[in-house]
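Would you mind keeping the following structure in view while I ask a few things?
Removed: one protein chain of the complex. Kept in place: all other protein chains.
Read from first to last, the chains carry the letters A and B; within each, the first residue is number 1.
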Amino acid sequence: MTAAMQKGLIVAVILAVLTVAEYIFATSVTQTETQFIGLAVTAIGKAALICYYFMHIYRLWRAEEAH
Amino acid sequence: MAVAASAAHGHATHNPVRFNRLGLWLFFFSESILFGLLLTTRFFLEGIEREHVDQHLGLAITIILLLSSLTAFTAETAIEHNNQRVANWFLMATIVLGIIFAAGVGFEWKTAEFSRHEAFGSVFFTMTGIHAAHVVSGIGILFLVWIQLKRGKFNSKNHWPVSGSVMYWHFVDVVWVFFYPALYLVK
Partner (left out) sequence: MYAAKSVSGGIGLGLIGFYLGLGFIALLRWTLGYPEPWGGEINIIGGYIFGLIGWLMGVGMWGIWGREWFGQRTYPRKAPGWQRYFTFNTDHKVIGVQYTVTFIIVFLLAGALAMMMRLELANSGMQFLSHAQYNGTMSLHGTLMIAVAVAAVIGGIGNYAIPLLIGAEDMAFPRLNALTFWLVPPVAVALLSTPFLGGMETGWTAYPPLSVTTNSAQIMFDLGIITFGLTSILGGLNFLVTIMFMRAPGLSWGRLPIFVWAIFATSWIALLYTQGFAVALLLIALDRVAGMAFFNSTAGGDPLLYQHVFWFYSHPAVYIMVLPGFGMALEIIAHFSRKPLFAYRYAVGAFLGILGLSGVVWAHHMFTAGIPNYLHGPFLVATELISVPTGLVFLSALGTIWMGKLWLKTPMLFALAVIFNFGCGGVTGIFLADVPTDIHLQDTYFVVAHFHYTIVGGEIFGLFAGIYYYFPKITGRMYNETLGKLQFWWMFIAFNVTFFTMHLPGVQGMNRRIADYQSGLDTVNLIVSLSGLFLGASFILFVYNMINSWIRGPLAGDNPWQVRTLEWQVSSPPPLENFPTPPVVQGHPYDYGVPGSVHGVFPGQKLGGVPVVGGGGGQ
């Protein structure tokens, strides 16, 4: 397994952990404002991870050839 | 006046992959507004209220979609390193996981306790429905790309269709990252 694939696996594991944590957080916290903000922050964090590590958004600014 | 030496060639060399990449991201930008407006509709009509949904099913399909993003990422990374077999296998795995996700949504629809004739139901079915339409079209696109991949059309130098379709798939996952808490978790 190459280094690049390993990186992907690690990010996926982090995302899975965040998802489960999100679920537990949502079912245990009852205060509506805290819950909403917590869920929003987690969602933005997961989206950022996917955009950076999976979708390679930084390649928009790199003028390289093959990719 | 000095004429720039760099200009003394034929037509400018454009990199089509750069164009395609920017074009696709702009498309994602536009689609985000679509999904964002649906999200806004959900909160406008329902506030932070939510009716009863099947939490275990929701968590399960979310994990499945996440897994499919991992397999898609692996497929793209594989073809970047010219590993055709792995790319092939993992692209098909993505398709299969996508089909399972869609089936899960279908099951949720059949067993939902609320009806589409009231506000929460309208919001729920529309949001999951529009998302599912993107999942299904994503599956279709991935399948067409998979066929080409099997025929050996792509390699480490030329694999934009793989990258593009995988990016589309990740985008669909990002949308779900916001839709899942909004529909299942918010109270």
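Operating definition for what follows: a residue touches a chain if its C-beta (ideal position, glycine included) is under 8 Å from a C-beta of that chain, and two chains touch if they have at least 3 such contacts.
Just so it is clear, the model here is predicted, and its values are computed rather than measured.
K.L.:
Please identify which of the visible chains the hidden chain touches across the whole complex.
P.N.:
Over the full assembly, the chain not pictured touches B.
K.L.:
Considering the whole complex, not just the chains shown, which residues of subunit B touch the missing one?
P.N.:
Its contact residues with the unshown chain are 1, 3-4, 6-12, 14, 18-19, 22-23, 26-27, 29-31, 33-34, 37-38, 40-41, 44-46, 116-123, 125-126, 130, 144, 147-148, 151, 153.
Convention: only the chains that are shown with their structure count from here on.
K.L.:
With centres defined as the mean C-alpha position, give me the subunit A-subunit B separation in Å.
P.N.:
14
K.L.:
State the interface residues of subunit A toward subunit B in the complex, per the touch definition above.
P.N.:
That would be residues 2, 4-5, 8-9, 12, 15-16, 19-20, 22-23, 26-27, 30, 32, 35-36, 39-40, 42-43, 46-47, 50-51, 53-55, 57, 59-60, 63, 65-67 of subunit A.
K.L.:
Give the list of subunit B residues in touch with subunit A in this complex.
P.N.:
15, 17-18, 21-22, 25, 48, 55, 59, 62-63, 66-67, 69-70, 72-74, 77-78, 80-81, 156-157, 163, 167, 170-171, 173-174, 177-178, 181, 184-187
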